[in-house]
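Every protein chain except one is present and positioned as in the full complex.
Naming follows writing order (A and B), and every chain is counted from residue 1.
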Amino acid sequence: MSSNQVLVKVEQLKKHFPITQGIIIQRQVGAVRAVDDITFDIYKGETLGMVGESGCGKTTAGRTILQLYRPTEGKVIYDGVDLTTTKGETLRKMRRRMQMIFQDPYASLNPRWTISRIISEPMRVHKLNSGKARLERVKELLDLVQLNTLYLNRYPHEFSGGQRQRIGIARALASDPEFIVCDEPISALDVSIQAQVVNLLEDLQNRFGLTYLFIAHDLSMVRHICNRVAVMYLGVIVELASRDELYDNPLHPYTQALLSAVPIPDPKETRARQRIILTGDPPSPIDPPRGCRFHPRCPIVKDLCSEQVPEWREILPGHWVACHEG
Amino acid sequence: MSSTTTDSTDVTWKSLEIAERPPLTPTQVAWRRFRRHKMAIAGIFMLVAIILYVTVGTFFFTEAEANYTDLSIKLSPPSLEHPFGTDMVGRDLFARTIYGGQISIIIGLFAVFVSIILGVLIGAVSGYYGGATDSVLMRFTEAMFNIPSLFLLIILGKVLSGKIANFNLLGRSFSGSVVVIIAVIGITSWMYLARIVRANVLSLKEQEFITAARCTGTSNFSIIFSHILPNTTAPIIVSATLLVAAAILAEAYVSFLGVGVQPPTPTWGNMLDQAYHHLEREPWMWFFPGVLILMTVLGINFVGDGLRDALDPRALSESE
Partner (left out) sequence: MDPVLELINLVVHFHTQDGIVYAVNGVSYAAEAGKTLGIVGESGCGKSVSVLSAMRLIPEPPGKIVAGEIFYQGQDLLKLDKAGMQDIRGKEMAMIFQDPMTSFNPVLTIGHQISESSIVHFGIGQKEARQRSVELLELVGIPQAVDRFDDYPHQFSGGMRQRAMIAMALSCNPSVLIADEPTTALDVTIQAQIVDLIKDLSERFDMAIIWITHDLGVIAEIADRVVVMYAGYVVEEADVFDLFENPSHPYTLALLKSLPRVDTYSSEKLATIPGSPPDCLSLPPGCPFAPRCVYAVDQCRHENPPLDQSSFEHQIACWVDITTGRER
C-alpha cells in the first residue's frame, strides 16, 4: 500500500489554453483557465483519486502532469526531477516510467495496428527487449490483463469495449512504469464490465507496486479504489483528504453537495437521504468568478467569498480544504 | 449467497469471447465491401481492358510503325488494314492509340505520384504542427487554388519545355516533354489532397491513440508516419484515383492547347489536338482516342467511388 515517500510533487500548477484571433498573425484574446494553481503530492504506491464534474480540469491536470500539455506555470517534480524543465531525449526517457490509461477504449487504440504491435510500441520506443523476447513479453502482458494470447494478431475492431480497455492497460504496463494516470478508465464501459476492470487495476497495483492518479466522476467507484481523494471545481482543488475522511467528513460545501447528489443503489436509503441540490450550472473557465470560484452556487456563501480567494490549508492532519468557512 | 467474483471464472470466460471467428484485417473488410460494389467491379474490368490494350498491343506493332508516315494513305477512314484509320500524315491510328495510351497512363500515374508527395507532406505537416506553420502553408495552398490551373499549366509548360532532354525507359525513347508535363500536372494538382490530409490529421491528432503514443515517447516523425498517415490512406487513395483521371484529362487539355507532349511522341491528348482540324470530315481521328480517354476516366472514377465506400472508416468497426 501507500508509503510516505512522495513520487510526484505538483506545485502551483497552471494550464491556460490561449484563445486566439487572427489569420496569420495570431493574437491572444483570452484564455481557458483549465487548471489554475493546484498543489498536491502523490505518494508512492497510493491511488489518488481526482474527482469533479465535466470541465473542472481534472483531465487537463492529469495530462499536464505527464507533460502532454506543457504547463503555463508551476512545477511537476517526479522523483526529484522537475519535468517542466525537462526536454527532448531526457523527457522521452522519463516517459518510460509514467504511463496513461484512457477513457475511450475505441479511440485509444490505433485501428490499423494489430494487438501485438500496439502493446509492443512502448518497448520499441524505449528499446526494451527485442525479437523473440519482445513477443514473449507481449504474451506475458496479455496474460496479465487476462486476454487470450491467441489474439496477438487481431485488430482492435474485433474486441468488445472491456477487452479493448484491457489491451490499453497492457500497453501502459509494457514499459514497466511506476506511475499511471488512469483517465476515466471505466466510464465508457458497461456496468457489468466496470468491476472487472477495476479489480484488474487493483491486482496490478498490488503486484507491481504501481502508483495511480485515478481521474473519475463516479464517486462511488473512487471511494472503492482510492486511498486519498482530491475534489476539483473549475480548475482548482477545493478539498483533498484520505478516503474515509473525505467521504465521512466532507468540509467543503461543494464536496458535500457532490456527495449528497450521488444516488445510492438502494431505494430506501437514497430516498431517505437529505440532499443538497445545487442551483445552476458551473460557470465558464474562461472567466471564472472572483474570490472563491464556488461562491455563486454555494449554499453558505458569505460576503468575503466573492472578494477573497480562500487559502489552501491543512485543517486537520492530511485534510486540506480551500474554504473561508470552518 | 455464493460469490460471483473469483478469478478462476476468468479462465473460462476467455474462451467465451469472440470464439472462432476468423480474424479479418481492416484491408480484408474493405475488400469485402468493395466486391459488393457493382460499378467498381465494372470499372476494374474497364481498366484491365485498357491496360491489356496498351501492353499486349505492343506485340503487334513496333513504335516505329506507330510513327511511320505514309502520305499516300493520309486521312484514310477505318479499314481492315488500318482499323482506326490514319492521320494527316498517314500514320496508323490504331498503333498510335496503343503507344499514346502508354504515355497518357504513365503521365496520369506519375503526375499523381508527384501530387501525393506534395499534398501529403504539406497537409500532414500543416495539420500536425498547426500554428504559424499551418497558417503559412494553408495560405500558400489557397493561393495555388485561386490561380486557374489551366493558366499555370500553360505557363509552366512553356517555361519548362525543351529544357529536358529525351530519355530511354523500358526500351522506349520518351520525349523530355513527358517529364515536364508530369511535373506541371503534379505541381498544379496537390492542393485538394493537402486539404483533405490536413483535415484528417487535425481530427486524428486529437484521438486518444495519438496521445497514447506521445505519452509513450514516440517521436513526432513516427507518429506522423506510422500512426497518422496509415489512418489517412483511405481518403488519400480515393482522391488519388480521382486525380489520375483528372491528370489524364489535364494532359489532353494541354496537349490540345499545343504545350503538352511534343509530336511525334503520341499521347491520347495530342492525338485529339491533331484531330482539331478534322472534326467533321475525319471523325475517326478524334473518336478513338476520345473513347479511350472516356473509358479510362470513367473506369477510374467508378473504382474511386467503390473505394470511397469500401474504405469508409465506419466500416472498420463492422467485422462482417
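Criterion: a residue touches a chain if its C-beta (ideal position, glycine included) is under 8 Å from a C-beta of that chain, and two chains touch if they have at least 3 such contacts.
Computed from a prediction, not measured in an experiment: that's the story for all the values here.
For the chain missing from the display, the contacting residue among A:A61, A:I118, A:A257 or A:C292 is A:A257, taking the whole complex into account. Considering the full assembly, A:E53 is the residue among A:E11, A:E53 or A:E325 that touches the omitted chain.
Checked against the hidden chain, the listed residues A:Q5, A:S130, A:S220 or A:N249 yield one contact partner: A:S220.
Interface residues of subunit A facing the missing partner chain: 53-54, 160-163, 190-196, 198-199, 202, 217, 219-221, 223-224, 243-244, 247, 257-271, 275, 277-282.
As a working rule, only the chains that are shown with their structure count from here on.
Centroids of subunit A and subunit B (each the mean of its C-alpha atoms) stand 47 Å apart. Residue ranges on subunit B touching subunit A, taken from their complex, read 5, 10, 14-15, 17-18, 21, 23-26, 29, 131-132, 135-136, 139, 207-209, 211-219, 222, 227, 230-231, 313, 316-319.
Here subunit A touches subunit B in the complex through residues 23-24, 26, 63, 66, 68, 91-93, 95-96, 98-100, 102-104, 106-112, 121-122, 125-126, 146-148, 153-155, 157-160, 163, 168, 171, 175, 195, 199, going by the rule given at the top.
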